[in-house]
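Here the complex is missing one protein chain, while the rest keep their positions.
Presenting chain A:
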Amino acid sequence: MSYSETLEQALSTVKQQAVLMQRCLQQRRLMDALRHTSIMLTELRNPELYPKPYYELYILIFDSLSILSTYLVENHPKHHHLADLYELVQYAGNVVPRLYLMITVGSSYLKCAESPSEEILKDMIEMCRGVQNPIRGLFLRYYLSQRTKQLLPQGAVDFNVNFIVTNFIEMNKLWVRLQHQGPLREREQRTKERRELQILIGSQLVRLSQIVDDNLSLYKEQILPVMLEQVIQCRDAVSQEYLLDAICQVFPDEFHLATLDALLEATTRLNPEVSMNKIVLTLIDRLNGYKDRTEQEGTKNGGASLRDLNLFQNFWNYLSNLNEERPDLPLQHFIPLIESVMTLSLQWYPQNLQNLDALYRFTAQKCQDYGKEVPANAEYLFQNLLTLQNNAALSKLDANFYYKLITQCASYRDLLGLQNVLPQKSILNSILEVLLQHTPLPGGESAAENQSDASSVERGFTVATKVDLDNLLSIFEPLIKASSPDILPDRKAVNKALANDDVADEDENSWILDLTQENLAKLSHIIMRSVSQSGDPIENIQLEVEILLSLRNWLYKGGKNIKYTYPAIITNFWKLIRKCHLLRNRDSQNEKQYSEFVKQFFKYVSRSINDLYNVCGSPLADALYKLNIQSASLADQLSLGEIAYDFLSQAFTLFEESLSDSRTQFQALVYMAQSLQKTRSLHEESYYELLIVRCTLHGSKLLKKQDQCRAVYLCSHLWWATEIALIGEEEGVTSDFYREGKRVLECLQRSLRVADSTMDNVQSSELMIEILNRCLYYFIHGDERETHISVKYINGLIELIRANIKSLKMEETTSSTIQLAEHRLDELHIHNAEGTAKEGNRFVIGLDGSYIDVPTGNGGRASVTSKLNSIHLNEMIQIPVQHFNRTCEYIQNQRDVDDRFKVITLGG
């Protein structure tokens, strides 16, 4: 008898023979039925079949054999005796069909009460040795296992365990042998086939776990040692990996807890190709499951003794042993193991940083023993270890955790220090992100205001000592010092940037959007918000300033990077200043102390600004100028006139020595005027007069005439204080405003002279109109006896502007008929905003004299330029014309509400 060539044929033969077998059984022709069964079973002899088709055949045959088995049992001993049949089938010709028949008959016999079950079982398992072909043997033994599942003798635990273990061992041997069949080049194919068959071996472990039930000593003493021995002895990577994983999965987790050392020890004796880490992770997963379960039960039962277990010690010992016994184990294998043990520690002992510290120390040692720099293909493993990114979600690692890890685990910092430059920065950047992320407060509110984002509220950390802070910042030193392009991912750019470092672009535009430095600045705010608070406000301030100074010292190491980070430091000094000021009002006993603090902190601010200037130089002058002015404003608000004066003097020095660009100068000066106008405490020692005269003088010396003109008319406000409602001032009520109308007028007159002498007619007219508008400002503001801005002056100015506009219009190129028409309309004093908007009203002039090309389409952005080509002359002429028209319209409208406007002659 022979088997079919193809699977299709085989399946059809099996089906055919099954039908015939059943027909024979119905007719009680057992011998014929057995013959058909034997033919059917012959198909299982086919050595060409791959595991999958073989399995398909097996299933089909299994069902038919079940029918046969049922018949055999039902007709015993009336029509036959199963003991006889058991003898009989031994005469079947081929070994595979013979053994299947034997097992079918034997297992049927087991169902009968009087059968000698142990003998039959022993015989069957013994006979199975007859098939040594891996696939056929595996299925045959699987068949044995399936058939005897419910039929093992009751109470004979040892026998049963032995039976299944023996079968398991034999199956594993067959399975391993499969690997070595066929040519070497088909090795991969073999491995694939084996993976398809692994479930057959695994089923034996499932059987064992069913028998063992909850009998730990049986498992620990009889089963596990044998199994582990088998696993180790087979030396086969596929088998070892699968079986250890299966053992971990199949048996109850409390067993693993009790046999942890044995399991771990086994992993050290495996084939080097085995991924130990995977097994250890599976084991840890199981242990975590145990923990979760007992904790849930524990809450019901009133506490579990989980905490007493020192699992970490088991794993720690394991790592140490492994390190001694397998010095050859490469970092790539060792690091994931360490990470797995960290996972365990984080799960079981989330508060225990000593465990992590020990692991990091161990890793750092391993790293140093390695002697060379970390190999590129292991970098990411260290990255996992140091960022703990695989555990972050599971163990809910928050900013507070990382803060403690960094500040309390010296070995963490050591290991970080051993990393290569680029991965180290990448690690630091991700830690920085974490520290920033979990802190709940967006700029400027108290913690209470953000309680709604409840999940993140408790995540913040507390900075208790300067030592903690030093520990934290020491790890960030590489980022603090990083030259900007370092954050770019490609190494080429880095090298290029490093090479150019000395000749770095020295202008303000060397300022780039540097995410790392930005995050460091943000970290400064978070640190300052996280300084621990005691009951004593004075102590709190002392600690805060100590932390802030330390922070500043660390950031100072960043060289030119301080341009990104120091403003945050200055802000925090400012905050401390205002805080002390507010506390002084609330805590009168310590008034003097707070005043001392405030003065001292202003010195720190001043030092910080000077540091910035000394390190970064004139590219930063404009920003420093403004930092000085704002520091002055702050001092002024606290009635510290002298300090305010010092900061303002500093600002002037910067203006004189370091601001060169005319645009910057103009804006800076106007900003000075704006800030001075809001000061209130500089009147002692005539500081205010000194400063505003200096400011106006600078304004009159600006490079461009139009800048001079605008600066001076804006400086007129320095002699005309206006109310600051926030401090209770009120126009008409407050009587001691600093106001000198005569000076106001002088300023306006002076700026008008400059406007008049401006060569560009368009600018000249525009400037006069702007001055007219300034005059109207004062005109509204007060009686002309105070402001000195008289109707006569205004009327004179309007006349001057009209004359100017007239001569300006002569410049118009009148070739175009549209323009001609417009010109006529204008002559007729028809001011139609809509009409002229079509062509003429294209440009307006901004605060600084720049030309703004007003967009015509929706959503458009204006283009803004400082110069316009004469091609646009006609449009340019329209700028003052239209501005004047609008001003006149305003005057006209004001007549409805203010009679005084009626005496202003619009003329024309």
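FYI, a contact is a pair of C-beta atoms (placed from the backbone, for glycine too) under 8 Å apart; a residue touches a chain by one contact, two chains touch by 3 or more; residues count from 1.
Keep this in mind: contacts and distances are computed from a predicted model.
Enquirer: Name the omitted chain as UniProt records it, choosing among "EKC/KEOPS complex subunit BUD32", "Vacuolar protein sorting-associated protein 29", "tRNA (adenine(58)-N(1))-methyltransferase non-catalytic subunit TRM6" or "AP-2 complex subunit alpha".
Expert: The record names the chain that does not appear here as "Vacuolar protein sorting-associated protein 29".
Enquirer: Which residue among A:G130, A:G559, A:G846 or A:G907 touches the omitted chain?
Expert: Once the missing chain is taken into account, the touching residue is A:G846.
Enquirer: Per the definition of touch given earlier, which of A:K626, A:R739 or A:R802 contacts the omitted chain?
Expert: Reading the full complex, the residue touching the unseen chain is A:K626.
Enquirer: Please pick, from A:Q27, A:Q132, A:T722 or A:S757, the residue that touches the omitted chain in the full complex.
Expert: Selected residue, touching the omitted chain: A:T722.
Enquirer: Considering the complete complex, identify which of A:F159, A:Y671 or A:Y738 is in touch with the unshown chain.
Expert: Answering carefully, the residue with contact to the hidden chain is A:Y671.
Enquirer: Decide which residue listed in A:M31, A:A113, A:L513 or A:I871 touches the omitted chain of the complex.
Expert: For the chain that is not drawn, the touching residue is A:L513.
Enquirer: Counting contacts across the full complex, list the positions on chain A that touch the omitted chain.
Expert: Listed in rising order, the touching residues are 436, 439, 441-446, 448-453, 508-509, 511-515, 518-519, 521-522, 525-526, 529, 533, 535, 537, 564, 567-568, 571, 574-575, 578-579, 582-583, 585-587, 622-623, 626, 630-631, 633-634, 637, 661, 663-664, 667, 670-671, 673-675, 677-678, 714, 717, 722, 724, 726-727, 770, 773-774, 776-777, 780-781, 830-835, 841, 844-848, 850, 852, 854-862, 864, 882-883, 886-887, 890, 893.
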